[in-house]
Each structure stands twice: as structure tokens, then as C-alpha cells.
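Rest of the complex left out; these chains stay put.
Every chain is named by a letter (A, B and C) in the order it is written, and numbering of its residues begins at 1.
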Amino acid sequence: MTAQEAQVEVTAVESAHRRAARRHRVLVHLTQLAVLVVVLGGWQLTVQDNPRSVILYGVPSGILGRLTTWVTEGTAIGSLGDQIATTLEEALIGFAIGTALGIVCGVALGRVRFLSEVFGPFIKVLNAIPRIVLGAVFVLAFGLGIESKILLVIVLVFFGVFFNAFQGTREVDRNFIANAGILGASRWQVTSQVVLPSAFTWIIASLHVSFGFALIGAIVGEFLGATSGLGVLIKQAEGTFDANGVWAAMVIMAVVALAAEWLITRLENRLLRWRPAQLAGPDL
Amino acid sequence: MRAEKSPPAIELRRVTKRFTTDSGAPYTALRDLDLTVDEGEFCAVVGPTGCGKSTTLTLVSGLERPSAGSVAVHGRPVDGITPGVGFMFQTDAILPWKSVVDNVSAGPRFRGVPKKEALESARDWIRRVGLAGFEDRFPHQLSGGMRKRVALAQNLINEPRVILMDEPFSALDVQTRAKMSDELLALWDLTRPAVVFVTHDLEEAIALADTVVVLTAGPAATIKARFRVDLPRPRVVQEIRFDPRFLDIYHQIWDALRTEVDIAYSQSTRLDDDRRAS
Amino acid sequence: ASQTASGGSSSGGPGDKVSIMVGGLNKQIYLPFMLAQRLGYYKDQGLDVTLQDEGAGVDATTDMVAGKVDGVGGFYDHTIAMQGLGQQLESVVSMLTTPGEVELCRNEVKDQIHSPADWKGHNLGITDVGSSTDFLTQFLAQKNGVDPASTHRVGVQSGATLIGAMQHGNVDCAMTTEPTVSTLLATGDAYVLLDMRTAAGTAKQLGGEYPATSLYMTTDYVTKHPDIVQKLVNAYVKTLKWIQDHTGADVAAQMPADYYAGSGKDAYVKAFDSEKGIYNPTGIMPPNGPSTNLKVLQAFNPDVKGKSIDLSKTYTDKFVQAAK
């Protein structure tokens, strides 16, 4: 058999794999569709004939209707795009700051024993405070502008990132750190070139949850007083027994979050290029 | 005493290293170990498996502290990682998220060498260890022997004044091993660092070293004997083993080593040991 | 229409900037605030008003004391409580002369509870512990010869949580406002125990008028910016007049569709028509109203209990009188 022939055979095996992968993808999407149909269809059917349930729990068709109105005619407080932009701005700024703080503090405390011994207990105490309650304090101190919302987002985002960054830092293989140290790396170089890449999966894992909490923080911040934003939309819908409106706002948030997730996953794949493919395992 | 002369490159004095095991009973790996390696000396360390060779190296590198006794490098007591010391670990320690060329150039880059220059000398070293063409691979894409060679290049590129090597060639085939040994000897001849070279291959030890140190079986290992290898240099590793003087030294050392290996083995297979925790 | 939030009262732009926080913009008891905006009355006065929504009057009040908003649309009794704590607030226009609250009970207790006198041992829903509804409920119990301590008051907010609490029997009666009232009545799960949406009903239950919704501000602000306050009051007085002259259908036509999206336009119109009587036609503080409030608070609010309150400092009618 010539190299040429072998080449052909390899290509054949590979394209068979690709076909199988395609079939698999179709199956996955069909299953997802089935799940969606069962859940939403079940909801629609149980609720739709009972006007009381429709008011209290909402109904998928109603939610769709509400979404259409919002998109085509705008909401009571302005165009839908404005509301999304407001909430997203608060969530993103807070998310960025909270994540950065979480990483910096987590890595610093993970690397410097003295810091972790001194500040560890304080961070645990702060983590225990029901941070939602702090929202009111932030409004008192910083007013109803974007600052108080961003602060609320930060306190909700920070701890998740912090604990993962901290643990990720401690989990770094001691051999790598020792090797880098022996090769002449300064403490800072060890941190940036050994600890951070190695703790990276830890940090990314926390970002998924944190982004969810960033949105919660923005919404709750808007509950406490705001003129625009998805939180205001939800509050208003709740106040008028408009369950469909509440769900519609949630659907919008879910879409936003999915977009963010997609970005996080891309970042993850980019930065984890160095890993064996199987090790990365199934992707969420 | 040698106090008046320039200090030796490495000096371990009455070093004891104890580990506390889970059961609480301490395990004494090394006891009262004295070892001196002079500036420019190539010292090979052999001993039964598990006797404490790697432990000795970690003490010299400053990654671990002795439980008693003192460790000094170039006359200065070791207290944390010692600059100018290279250490090739027994296990993989190259960084998995850096490609081969980035791994090899890491040392110079850490020390502030400009990127271009560092990459150039890294490529040179990669070629010297026989990995040309694999510069952009990540460690998981390399075979075991290739990873060892990356680690070798990574350490040698720094031209350390003291080199500690823990079974650096154990995953290599005989031929590559010989070539790596020649490479190592050439470098050593050039800059004359002090080398501590742990190996299980007695021929390799004798072919490379000025002195061969035999450790006793653990626990509480210490130095059993120290042999001078007065074969002429430069040596060609593949040929020297047919030298009659070589065979002579080989048999001397082998006698010393064999008793220790036998002790180690019989100790750890004694049936009455079966029920003891340590 | 609405702009992003702005604290403080620095002027600039098209008109004087004022921010007002309201404890539930879409509740009918706070209707005048949004209605004035929809009718363009703020703009007519040269005002740039930002309306903030906030769930609880208490939080709105603290936010104002902290200087984050200029005025609060909330229940008048907060000015009394705040005086008890040494902070001077004053109501500048009174929009509701009755609390607009309704006590609803679930059908299962129809045979047991005919009036507050039967409350002993029952769970009573209020918006929050320490809120106006809490004090009102305690007052009603005491007035009807029931020791408030023998009832369990449960904070159930309003809206869905209140309905849930009632459906699951967590509370037997609850005090709430529109639109929760009509929604709950529409489902047929509850009956009205007592209705404070009319002057007569309020007088019967509380022994006088009970000023509820008003615009109050810190005395500080009122003395510093009398012109702005005057313009605001002008707008509200006009709005209150407009309400008297129009029907629920007219109101619904003015309000954003989202305000009646849940229960529907008809329900909204019906609810308005049934409680149109709660709105103060003039904006003048009812002369005996504040003392009713004080009576209620002094009985139960720890901030006010045992303190001497100067009621005349808690409201002023001079802006309403000067309104044109």
C-alpha cells in the first residue's frame, strides 16, 4: 500500500467521523426541541383555560404577545432597547469590576499567606452578609444613579470569583511553581505566567455563575429605584398583575445572558488552546 | 578544615531530613548526611530506589529545608530558592500551557533577556536536544522522552553555576541518551558548573562524573562511599565504557551499591514488615 | 419621557430638575404622580421631573433624608415618624384623604370573621412589619377590642405574594390596595371585610379622615426651593381637579397600556371608578386628618411612642392655597 492510499483511507475514516458528529448534533437539537415543546406546551395547556391561572402564572402565548408588543411598540417607559441597554450597562460595568477585584484579591490572598490569614476571616464575614440588603445602604450613600447599582452588582459578583480564584491559586501544581522559581522567575512572574494560566479554568468556571448574579444585582438595584431598565419593567409588570410581562422581561435577560455566555466560552476556548482536546471534555 | 579556601559549590553538613507521615510517626529519610561538591566538579549520585536522592536535591535547591544540619551553596546558607541553581525534576515540570519554544525560552525571559534573543537561543537549544521541528508543540503533544529533553534544554539554557539533575535521561533510548550526555559534557566543559547528577545507570554515572557518591538504603540514608573517577577528559561517552580502568571502577562501585540495594530490597519485602505501619 | 436617574436638584436643561420617588407608580393610590406627567402638567410648569419607582415608602423616605431624591410620594404618616426621630419633613400637598386600603379575608373564614372584633388568634396580612398597614391593622384591632398581640401580623407585600399567601391559607385577612383588591375579588377567593376607599368608610373605621398619599419633602428643601415646590404643587392641584372631572375610561386612555396589561383595561377602569372617592379634590390637608394619623402611630410605632410631636410642622397648605 502506498502512502497515497493510506492518505485516502485516513481521509475516509475522518469524513466518517464528521458524518457521525453531524448526526449526533442533529439528535441533540431534536432532543432540545422536544424538551422545550414539552415544557412550554405543558405550561400552555395547563394554564390557558383558567383565566385566574393566566393572570397569576402567565402563559407562553401571552409572553410571546408581550414580547412582540415591546419590540414593535416599545414599553411604557420607553423603547425596549433602552431598557436592555441600561440594565446591561450596569451589569457589565459591575461584572468587569467585580471580576477584576475578585481575581486580584483571590490570587493575592492565595499567593501571600499573611494576607489570607489576616483578611480571610473578614472576607468570610462579608460573604455572609445578605448582600441584597446592602442595596438599600448603597442607595443611601451613592444615590439612585448607576453607581449604587454597579456596587450591588460588584458585591454579588465578587465573592464567587474570589473564592474560585483563591482556590485555583492554591491548586496550582507546586512543581510548576518550583520549576519557574528555579528558572529565575520573580514572584510576580510566577503569578502571571504560572499561577494565572493554571488557575484560569477556576476563574472561568466562576464567571458563568457570576454573570447570572450580575444580572440579578442590576435588577435588584433597579427595584430599589430607577427610571429605566429591565428591573423597572419587571417591577411594573408585577405591580399590575402582568405575569406575562414579568416572564417576558426574564426571557429577554436570558437571551442577553446567553450572548454573554457565548462570549465567555469563546474566551475560554481561546485561552485554553494548549490543552489536549479530550481533556477539555464536553463543552457546556 | 577548608574554611580558608574558597567555599565549595555545595556543602551539606550533618543534614537530617524527617517527614511526618499521616500515622504521625516521623519517617527519617536522611540522617547525618555530609556531602561536598567543589566548584566545577561533576558529582554523580547513585543509590537504591527510594533512598533519598531526590530529597537531597530538593534540599540543595532550597525547595525543602533540612530538619537538622546545614546546607550551603557557594558558601551561602540555603534559605529559599537559590539563584544560579538549575534543577531538572524527576517528574514532568515543564509548563503545559507554553509551547516548546516558550518553555525553553522561559528562563532567559524571566531573567530579562530581550524576547528576540531569548527565542533565538531557545531554538538553538531545541536543536541541540534534538527537537527541531517541534518548537510549536504543546507538552501534551510530545512523547515522554521529548518532554524530558525540553526540561533539559530549559535548564541548560540558563547556564547555571550549579546544576541538579534527577534522572534526566531515564526516558531516552540508549543512543539519544549518549548524545545528550555528550551535549551535557560539552556544556559542562565550557562553563564548568558544579553538577549533581542522580541516575540509576552506573555506567552513565562513571562515564560522566568526577566523583560517584553511593547512598545507603533508607530509612535514615547517608553516604556510604565516595569514589573518584580519574578517567581522562574529554571523554566520549559511548567509547569510554570499554576502557579497562572504567570496568575496574565500575566493579568497585557496583560492590558498594549492590549491598545497599540488597538491604533495601530485603528490608521492604520482609514479611514481618507487612503488618508494621512504617 | 423619563430620563435617567438624577439625584439632587441642580438645575439646568429645559427646566428645574426635581426627582420624586414613589412607592409603586402604577398603584392607583399614587395615580396623580404619573398622571401629571402624562397630562404634561410638569412641563407646563417648567419642571423636569424624574419619577422613581420604589417598593416601600420607608426606603423612599430614607433615600430622601439622605439627599438622594427631592421628594417622596408616599403616606403622610412617615413625616410624623421621622419627626419622632428628629428629622423635619413636611407634606406639601395631600392627595388622598382616605388610606385607600381594603381589608380582604379569604372565603374559608367567612363564618368566623365578620369584623375586626373576630381577629383574635388569626393571621393578618400586612405589607411589611413596621409599615403603615401594620399600624393601621393594629389600630383597627385595638379599636375593636382585640389585643393586637393576640393576632399574628405577617408581612406579605402586595400582589402575587399576597394572593399566594391567601390561597395557601397562610393569612386569613390582609390589608391591601388596588389592583390587588380587584384581582383577588375577581378570582372569587376573598370578600371585603372593611373598605377604607371612601371617606365614610374611613371615618367609620378610624374615626376621622386619614390623610394617606401626599408629596412630602424635607423642610430644608421646602425653605430653600419654594419656587420649585410651588410649581410642583400647581401641577398636582391641577391633576387632582382633572381627576374629579373625568372617568376611569379617561384615565385609562391617558395611562401607558402596560399599567393595565395584567388584569385588563376594563378591570382597571372599574377599579378606578369604584374608588374615585379616595382622591382629595383640593389638595388641602383635611383639618382633623393628621391627628388621626398621630393617634394610630402613637399607639404602636416605637419611633413615635411617648414622644411629643408638633403636627403643624409636618404639613403645610400654603402652596396649595397659593396654587393657580
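We adopt the following convention: contacts are C-beta pairs under 8 Å (C-beta built on N, C-alpha and C of every residue); 3 or more make two chains touch, one makes a residue touch a chain.
Since the structure is predicted, the reported quantities are computational estimates derived from the model, not experimental observations.
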Problem set entry | Complete complex composition as a label formula, though a single copy of each is shown | A x2, B x2, C x1
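Basically, only the chains that are shown with their structure count from here on.
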Problem set entry | Pairwise touch network: line, ring, star, complete, or other | line
Exercise. Which chain wins if you rank chains by how close their C-alpha centre is to the centre of all protein C-alpha atoms?
Worked result: A
Problem set entry | Rounded Å distance, subunit B centre to subunit C centre (Cα mean) | 83
Exercise. When the C-alpha atoms of subunit A and subunit C are each averaged to a single point, how far apart are the two points in Å?
Worked result: 39
Exercise. Measuring from the mean C-alpha position of subunit A to the mean C-alpha position of subunit B, what distance in angstrom results?
Worked result: 48
Exercise. Tell me, which residues of subunit A touch at least two other chains?
Worked result: none
For this session: Going by the contact rule at the top, pick out the subunit B residues touching subunit A in the complex.
Result: 61, 63, 81, 83, 85-87, 89, 91-99, 106-107, 110-111, 138, 140-141, 154-155, 158
Seminar exercise, completed: Within their complex, subunit A touches subunit B through residues 173, 175-176, 178-186, 189, 193-194, 197-198, 274-276, 279
Seminar exercise, completed: Note: in the complex, subunit A contacts subunit C through residues 52, 55-56, 66, 69, 75-78, 86, 136, 139-141, 143-146, 223-228, 232, 235-245
